[in-house]
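Removed: one protein chain of the complex. Kept in place: all other protein chains.
Chain nomenclature is as follows: A and B, assigned in order of appearance, with residue numbering initiated at 1 for each chain independently.
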Amino acid sequence: MILQLLVNGIITGSLISIMAIGFGIIYSTTNFFHIAYGSVYVVAAYIMHTFLSWHFPFIISLAMSLFFAVVIGVLIELLVYKPLHKKRAPQGIYLISSLGVYILMINITALIFGNETKLLSYGIEKSIHFGDVILTKIQIAQCVTFILLSILSLFFMHYTRIGKTIQAMGCNARLLEFCGVNLQKLRFIIFAIGSFFAGVASILTGLDVGIDPYMGMIPLLNAVTAVILGGIKRIEGIIAGAFFIGITQNLVIGYLSGRWESVVTFSMLILFFLYQSGGIIKVKKRAEEL
Amino acid sequence: MNYIFHLLIMIEVYTILALSLNLVVGYTGLLSLSHASFYGLGAYASTLLMINVGFNFFPAMICAIIITAAFSLCISYPALKLRGDYFAISSFAFQIIIFGILYNWVDLTRGPYGIAGIPRPTLFGLKIDSLQAFFTLTTLITGAVVFFKYNLYQSPFCTVLKAIKEEEQAVISMGKNVVGFKILAFAMSSGVAAIAGSLYAVYITYIDPTSFTLDESIFILTIVLIGGAGNFKGTIVGVFVMLLIPEILRFIGLPDSIAHYLRQIIYALILIIIVRFRPWGIAGDKELGSV
Partner (left out) sequence: MDEVLALNNVSKSFDGITAVKNVCISIKKGEIVGLIGPNGAGKTTLFNLITKTHQIKPDAGEIRYHSHKINGMSDYQIARMGIGRLFQDVKIWGSLTVMENLLLARADTLKENMAYRLLFPKRYREIKEKNTKEAEKWLAFVNLEEYKTKKAKGLSYGQQRLLGLARLLCNNFELLLLDEPTSGINAVMVQTILEKIQSLAQWGKTIFLVEHDMDVVKQITSRVYFMDNGEIIATGKPDEILSNPLVKEIYLGC
C-alpha cells in the first residue's frame, strides 16, 4: 500500500506543483497573495465544461478554456490591481480586493451553473496496473504535463530574457523601472503565465474528479503552502514543497483518513511559520538595507 | 414583531463581532481572515461546556472566552514575527483548519449534523426563554462590550496600537514590545468574538460548522471595512448596512437559491469598491482608515 500511496502522492504533488508554479511566479513578483487565482482555476474548468457541452472537440475546448483563463487573469490585473498599483496601495488592500474578486467570480459561477458537482469526462477511465500500483490514464497525463511544464518553466525562467527580467522583478521592481522596463507590461505577462498554469491544473483535476464552484480554495491554499514551504523565489523549491505536501497528504489519507487532509496541510503551514520565525525576514529586508 | 426582535438580536451579535475584529484590523493594522473561526470556537466551547460538563451559561461563556483567546496564539505567536502578509495567510489557513476540525471531529462536535437542543441561559434562577427576555440579555451584554470597547479605544493601550499601525519601528525604538502588544490585541479580539459565539449558540439553540465558514469571516471583515477601519461609530453603521441587505433582498422576493449567491456577489462588489475608492470606509475617518 505504501507504494500506491507514494505514487498517489507524486500525482497530487504534480498537480499542486502546476498550481504552485503559477502562483509562485505571481507572488514572487507582485508580493501579494493573489487569492483570485483560485477563482481563475474554477472558471477555467467551467469554460471547458461549457464548450464540451456545446459539443466542441476536446482539443478546442481545452484551448478555449486555457485562452479564457489567461484572458481572465489579465483582466483581473487590468481592472482590479492596476488601479491599486497607481495608488501604491498597501498589501492588505490588494489581498482584500483579491478576496472580493474570488467571492464574486465563484458566486457568479454558482449562480449560472448551480453548485452541484459536474463531470468533464464521461465514463469510467480504464486503469493501468504496474505491479501493485494502479494508475488511470488521466493520472499519467497529470504527471506528464507536470514534467513538461516544469521543464518549460525552468527553461523560461533561467534562459530567456523575459524570464530573467521576471526574476529580477522579484528582487527589486523599482530598480527595473529605473532601467526602463515597462513594469505594467511585465505584470500582464506574469498574470497571463500564472493564469495559464491555473487553467491547466484545473482541467487536469476536473477530468479526474469533476468540478464544482468551490473547488478552488483548497488547491489555492495548497499552492500557497507549497510556495511558502519551498521558498518563494525558486521554482525547484516550489516543486519540492508541492511534492512534500502531496506525499504527506496521501500518507494522511492512507493511514488516518481523507477528512483530515486539509487540516494537516495547513497545520504544516502554521508549524512552518513557527519554526521559521525570523528566517525569511532577513532575505526580504535586504533591499531596503543596502 | 418577533422578526424585528430577531433582527435586532443578530445586529447585536454582529456588533460584538465587528467591534472586536476592528481592534485587530482597524487599530493594529493586521488583516485577519479568521474571525468566524473564533466566533465558532466560542460557540462550540460554551455549548460543549454547557452540554457535556453541565456548566451554567455565564461560567461557560467566560471559559469560552479564555479558550478562544488561547487559540488565537496559534496564529499570532508564529506569524507576527514574520511579514505582515504571512499573518493574513496564517489566519486564512487557521480558518480552514478550525472549520475542518469542527466538521470532522464527529465524536466531539457531531460534525456536519451540528449540536441541537442547546439550553437557554438562566439568570438568578430565571430562565431566559422568551424573545424579549433574550433581547434584553443580548442588549445588556452588547452594551457592556460596547462600553468596554469604547473605553479601550480611548485608552493609552489603543494609542500604542494606532502608533504601531502607523510607524512600527518608532514604537519599538521607544522600548515597547510591539509583538506582545499585537498578540494581546489579537487575543482580546478573539476573546470578545467568543462572547458573540456563546450568545449566538444559546439564542439559536443549534450550531453547526457551516455558520462559521470563511465566508462568514469575510462577511465580518466587510462590515469593518464598510464602517471604516479603526472607526467606532462606522463599525456600527457597517453592521446595519450589511445585515439589512439580505432583508431587503428577501422583500424583493427572490428565490432562496438565487438570493444566496446574489448576496455574496453584492458583498464582494462592496468589498472591491470600498477598498478601491474609499479605503477608509463609508462612515470612516479618512485619516485613520485604510488597512
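The definition used in the following text is that a contact is a pair of C-beta atoms (placed from the backbone, for glycine too) under 8 Å apart; a residue touches a chain by one contact, two chains touch by 3 or more.
Note that the coordinates shown come from a computational prediction; the quantities given were computed from them, not determined experimentally.
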**Chain not shown: contacting residue from B:Ile98, B:Leu152, B:Ile218 or B:Leu262** = B:Leu152
**Request:** Kindly state which of the options B:His6, B:Lys162, B:His260 or B:Arg278 is in contact with the chain not pictured.
**Result:** B:Lys162
**Message:** One chain isn't shown here. Among B:Ala170, B:Leu244, B:Ile258 or B:Ile273, which residue touches it?
**Reply:** B:Ala170
**Asked** When the complex is taken as a whole, what residues of chain B touch the one chain not shown?
**Response** 152, 155-157, 159-160, 162-163, 166-167, 169-178, 181, 287-288
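Quick note on the criterion: only the chains that are shown with their structure count from here on.
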**Prompt:** Using mean CA coordinates as chain centres, what's the chain A-chain B distance in Å?
**Reply:** 30
**Asked** In their shared complex, at which residues does chain B touch chain A?
**Response** 29, 31, 33, 74-75, 77-79, 81-86, 88-90, 92-94, 96-97, 100-101, 103-104, 214-215, 218, 221, 225, 258, 261-262, 264-265, 267-269, 271-272, 275-276, 279, 290-291
**Item:** chain B contact footprint on chain A (complex, rising order)
**Value:** 31-33, 80, 83-84, 89-93, 95-97, 99-104, 106-108, 110-111, 217-218, 221, 224-225, 228, 257, 259-260, 262-263, 266-267, 269-271, 273-274, 276-278, 280-281, 284
